[in-house]
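With one protein chain held back, the other chains of the complex are shown just where they sit.
First chain written, first letter: the chains are A, B, C and D, and each begins at residue 1.
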Amino acid sequence: MIKEYEQELFEVVGYDKEVADAIVRPNITYWKDAWRRLRKNKVAIFSMVTLLVIGLSCILIPILSRVDYTGQNVAMTHLKPGSQHWFGTDELGRDVFVRLWMGGRVSILIGLLGAVVSLVFGTLYGGISGYFGGLIDDIMMRIVEVIVGIPYMIVVILVSISLGKGLPSLIIALCITSWTGLARLVRGQVLQLKENEYVLASKALGASPMRIILKHLLPNTMSVIIVNTTFQIPGFMFAEAFLSFIGLGVQPPYTSWGAMAALGQQQMSYYPHELLFPAVAISLTMLTFNLLGDGLRDALDPKLRQ
Amino acid sequence: MGRYILKRLGYLLVTMWIIITATFFLMNTLPGDPVQTGTKLLPEAVAQNLRVKWGFDKPVTHRYVIYLNNLLHGDFGESMKTPGLTANAIIRDKFPASARLGLQAITFGLLVGLILGIIAAFKRNTWIDYTVIFIAIAGISIPSFVLAALLQKVIGGSLLPIIGWPSTNVWLSGFEYTILPTLAASFGSIATYSRFMRTSVLEVLNNDYILTAKAKGLSKREIVQKHVLRNSLIPIITIFAPQMAGIVTGSFVIERIFCIPGLGMYYVESINGRDFPMIMATTIFFSFFFIISIVLMDILYGIIDPRVRVSGEKR
Amino acid sequence: MAENMNLPADNTAKGQGQPGKDRLVEVKHLKKYFNVRSGVLKAVDDVSFDICRGETLGLVGESGCGKTTCGRTLLGIYEATGGDVFFEGNNTSTMNKQLKKDFKRNAQIIFQDPYASLNPRMTVSDIIAEGMDIHGLYMHKERQERIYEMLNLVSLNKEHAGRFPHEFSGGQRQRIGIARALAINPKFIVCDEPISALDVSIQAQIVNLLIKLQGELNLTYLFIAHDLSMVKHISDRVGVMYLGCLIELATSAELYKNPLHPYTQALLSAIPIPDPEAEKNKQRVVLEGDIPSPINPEPGCRFRSRCRYAKAVCSEKRPELKEVGPGHFVSCHLY
Amino acid sequence: MTKLMEVKNLRVSFHTYAGEVQAVRDVSFSIDSGEAVAIVGESGCGKTVTSKSIMGLIPTPPGDIKENSSILYKGKDILKFSDKEWQKFRGAEAGMIFQDPMTSLNPTTKVGKQIMENLMVHRHMSRSEALNEAVRMLEVVNIPNSRERVNEYPHQFSGGMRQRIMIAIALACNPRLLIADEPTTALDVTIQAQILELLKDIQKQFDTAVMLITHDLGVVAGMARNIIVMYAGQIIEKGTVDEVFKNARHPYTNSLLNAVPGLNLKSKVQLASIYGTPPDLLAPPAGCAFAGRCKFCMKICREQMPGVTKISSTHEASCWLQHSQAPKINIAEGIRGEQDG
Partner (left out) sequence: GCGQNSASSGSGNTINLAFTGDPESFDSSKVAESAANTVIQETQEGLVRLGDKKIEPAGATKWEVSSDGLTWTFHLRDYTYSDGVKVKAQDFVYAVRRMFDPATACPSAGIFYCIKGGEDFLNGKGSVEDIGVKATDDNTLEITLKTPTPYFEQLANFVSILPLRQDVIEKAGVTYGTDPKAMVFSGPFVVDSWIRGSKIILKKNEKYWDAANVKLNEAVISIVPEQATQEQLFDSKGLDIIQDVKAEYVDKLKTKIDAGDITSLVGYYPSCSYVAFNNKDKDKIFTNAKIRKAFSLAIDREAYSQNVIKKDVPAYGFLPFGLNNGEKIYREAVEEPLKSMSGEDPKKLFEEGVAELGLNTSTPITVTFLQRTAASNNKTISEYLQDQWQKKLGVIVKIDTAADGATFNKSIQKGEYQVAVTGWGGDYNDPMTFMELFLTGSPNNSAFFDNERYNELVNAGAVDSNADKRLDMFREAEKILVADNAGIAPLTYNVKTTYMQSYVKGILVQAGGPAWELKNAYIEKK
């Protein structure tokens, strides 16, 4: 049964000259788009907030607290967590709670700074080495081998002696070898990625090698870079503890999570809280960085785009 | 391929030479007198005799020449800390324990890590994924010292011996002694591999050939085995290579806690003790393995992904 | 665009190496071999031809005969095993930096495999704008407008600009590749099967566009395609390749009217017709015999194993590319 | 002939940043076993999405197969398949030739292995049997030197060869249903002809139903019995090849047929194409999707979706012009005329 329509509807009107353009979203770049998607990721946001809280606590709590992080009371050492000292006291009777936040300043700073330095250097180094290949790759990778081959301890001791102690030499000591892993990772990925046709396409457009590395290869390596970086952050925190062991890290009475954890290790059978709190602080930071990293990975994956 | 390997061997020699030279001279600029490392200082005459014995009375460059010459004859010198033992002997003696522990640990770590990583990738953003993340976080942020001690406390004692290492038939016997150290030593690898594998697999899953594989009616397992694994392996191999080399130097912490007669303790202590021949020997030993594993890594790259042309041929 | 104000288009037939014509691209004894497991794969084996400014050279041939490789080697995307390519009279392998940059900007390629040639992590607008960014051609607002303009040219919407390659259909991806190549106003484009994934209507639009641009800007194309009617339509001259060699080259009208090489004859007879009736009753020259391999090819004519007219000489000597009629070259011992 | 597969009210959307892309909108059709159906349509109209839906390969998210859609294969709704059932179905029952051969082949696996996999899983062949079969398959699709070339990797093949490898993979297990998404775009006409012959052989030999997606109407003419014309995610006309080629009822089908260049075309004249651009599937128009580009567009076309008009038992079209109230217009003439004018 055919429905009847008003006849005038059947008047031929022909082409629609105004091509109605559909809703045009402001078109954004890959990175902006990723950021937009990251913000929609609940876990990532939660991680960011947690990080922010940790960061702010590190800045504010040592300032606001009435307890001095250096205040010793050797009559009250190794106290268990309680109302007086929330996280207990350490081997010199100092308040662990305040020290934890104080230590966080150094650790987070070191973790981030180290990660950024080795991130920038490692990705570029690996990218260049992998992309150019041939002799350049050979030389660059041999340099990496030499750097890894020379005992780290020797180098670090020499750094501490020739450059003195302080943040710059600490960062140098931290980063001297740390970037090599990332460089090799990126190189491996780039060796594989550079065979893709879109790299050929870009070459055909006349793109410079640097552009190809930065615009085509590194974005496609990002997920590995992210994982590596989220792993390096706690790595740097522990490395700082090791370096302060040989005098390059923070000097007493300042402290850091790594140093607190190292001390806590000695006491773990009897005063587990002294290990627990710094370890949890490091783990929590690492957890948030990892979740954030996963969120970032997802955000950077255009196939998951919604 | 043959030519490529020859080329790499040539590079190996050059790189080793640079490492040896650099380490030798850097080591000699370290502060501290190699014969005065104890808490008590020795009388000057005694110290002087020791210096003569170890050749510290000669200029560095002279010593360097002697060292290289000895090296060419396969002589790594005598360890300063353990009089009477040559570095060769120590390494020969201690290497098996480190190697066995290392091999067991990375094999276990690699297997478990890869499996966890793949599972996490397939169950992205579910509780399973988060559990794997937690394991990884624990593996990285719990120092192996703590982990080892916990293992000793919790599992050790009645069930498994908490210290010791098989001394006869070093490679095969006494498996029970190796369980706890292997577990403790592999935790870090599990963490690393699982995280890298997860992302790597996620990247691979994005590719269209996975659709093709699905369209062929392969099961998930077959897809993973035949298509995902291989394509996601490059980062894993990249991390794996230096770990292979790390076997050689052993793990300081694990060996210390479980009383394993490996090289790990030696490496750290030889630097602290300015045991120059040992420093050099372990460095050479480590670098050699490191470089070899990098060569293998590069060759593996090419095998895993035929598009990768490490041997440098032109397109 | 001052550099495009060159000689007016001259669409009359041009012979190979004719003096006095403005040759934009000269390919001389181009060779590209690949090392594969079982030997040397001679994908392009001694191919020579010229393309004049404003001309379209069609390139057809059996799948796998080396068309893509030829186009890519010509542009320097693959390093040639032998031979030379001259662009505007300059040898591309010995060019200095500036010339090389100009060459890259002036000579473009539309890739055969659209999806693989698009970076999965770039939005369409970034992909299209990449050439412009590299050569600093359009900035800011202009850049945006240019992107929209290009999208429009290839029948995509503005809305598509913010999407990623995987969000497109096959044909749409191919059009993105076309837009990318056109965006920087090249003088010469290697079109490697640019329209194969498109429906006829859009094919027509794209071909119309290419022809229009050619008319307006005096563009030059190397047009690789399997659709012989389209090749005939767009090309001034057509080259036929078989297994790495150029076996016939003539003006398109001539070639279609009077194919000389047995392979060309077979090829032309196989064109499907969009008419069920006609399809059913069509007579084809069916090629029989072993398909030869480009790996370690034997000397002599590459087509002989499938050739109805094969003679003894065919397996001994590789036929030269001879001019048998005005502007009609063929490489066959029959002529 | 039995109905092998029936697609009913298939709706597939992609959730994107800009909104919901309605890639397939209410598509219904069926394929009998042994039958070849061609799907043609404008680029981007949803052909690939439809075929991927049949293979269960739409990634969700961002893809989303709407409620009420159903795809019946031998009477069973495959959209409700378990993993196990899918595995049995794919490869063995249904094979698919993907449109994009480069990215659809695993770059790190030898092509031989990629073909063998299928054989070993579904036809339970041993490794050596499978290898021989793979070599044979490569020969069948006209790849010379197949014995050696099974051991090469996809990037070592030309575009057309890769496409043929895809075909070999899909055909390896003699599926009952073959979805060929533009299988011959990268092939020259001689090889194309041979491949089409091959498809026909298989179709006859194994009673395989072929769903052929292509832009080449010549191929359609030579291969298929039925033809489905899609536009903007919908089927706008379907019928036997003869009916549609001779007596197309939808202006879009007519324009499409009209746009085919013949060999007798004059060089470098304007080719016929369809005015305007296809609608944005983010916000498809309320009325007929083709309305904006239709020479004969009526007011109602812009407002309401046309219903299906049956022209014969096999031929139907969705166009207001087929409505009894519509003016009688010779569409084919009109469109050709425009071109000439």
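The working rule: contacts are C-beta pairs under 8 Å (C-beta built on N, C-alpha and C of every residue); 3 or more make two chains touch, one makes a residue touch a chain.
What you see is a predicted model, and the numbers here were worked out from it, not measured in a lab.
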{"item": "Among the chains presented, those that the missing one touches", "value": "A, B"}
{"item": "Touch with the omitted chain, as defined above, among B:46, B:65 or B:303", "value": "B:46"}
{"item": "Candidate in contact with the missing chain, chosen from B:230, B:256 or B:309", "value": "B:256"}
{"item": "Positions on chain B where the hidden chain makes contact", "value": "30-34, 36-46, 48-50, 52-53, 78, 81-85, 89-90, 93-94, 97, 149, 152-153, 156-157, 161-168, 173-174, 177, 255-262, 265, 271-274"}
{"item": "Residues belonging to chain A that touch the chain removed from view", "value": "70, 72, 74-75, 77, 91-93, 156-157, 160-161, 165, 244-249, 251-253, 259, 262-263, 265-266, 268-271"}
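What we mean here is this: only the chains that are shown with their structure count from here on.
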{"item": "Centroid spacing, where centroids are CA-atom means, of chain A and chain B in whole angstrom", "value": "24"}
{"item": "Distance from chain D to chain C - Cα centre to Cα centre, in angstrom", "value": "27"}
{"item": "Chain B and chain D: spacing of chain centres that average the CA atoms, whole Å", "value": "54"}
{"item": "For chain C, residues that touch 2 or more chains besides their own", "value": "113, 115-116, 120, 157, 159, 162, 167"}
{"item": "Shared interface positions of chain B, touching two or more other chains", "value": "206, 208, 305, 307"}
{"item": "Sites on chain A touched by chain B in the complex", "value": "43, 133-135, 137-138, 141-142, 145-146, 148-151, 153-155, 157-158, 161, 181, 184-185, 187-189, 191-192, 195, 223-224, 226-228, 230-231, 234-235, 238, 261, 265, 268-269, 275, 279, 282-283, 286-287, 290-291, 294, 297-298, 301, 303"}
{"item": "Residue ranges of chain C in contact with chain D within the complex", "value": "11, 34, 36-38, 41, 60-69, 112-116, 152, 155-157, 159, 162-163, 167-175, 193, 196-205, 207-208, 211, 226-230, 232-236, 252-253, 256, 266-267, 270-276, 278-280, 284, 287, 290-295"}
{"item": "Contacting residues of chain D [partner chain B, same complex]", "value": "52, 55-57, 83, 86-92, 95-96, 98, 100, 103-109, 113-114, 117-118, 121-122, 153, 155, 166, 169-170"}
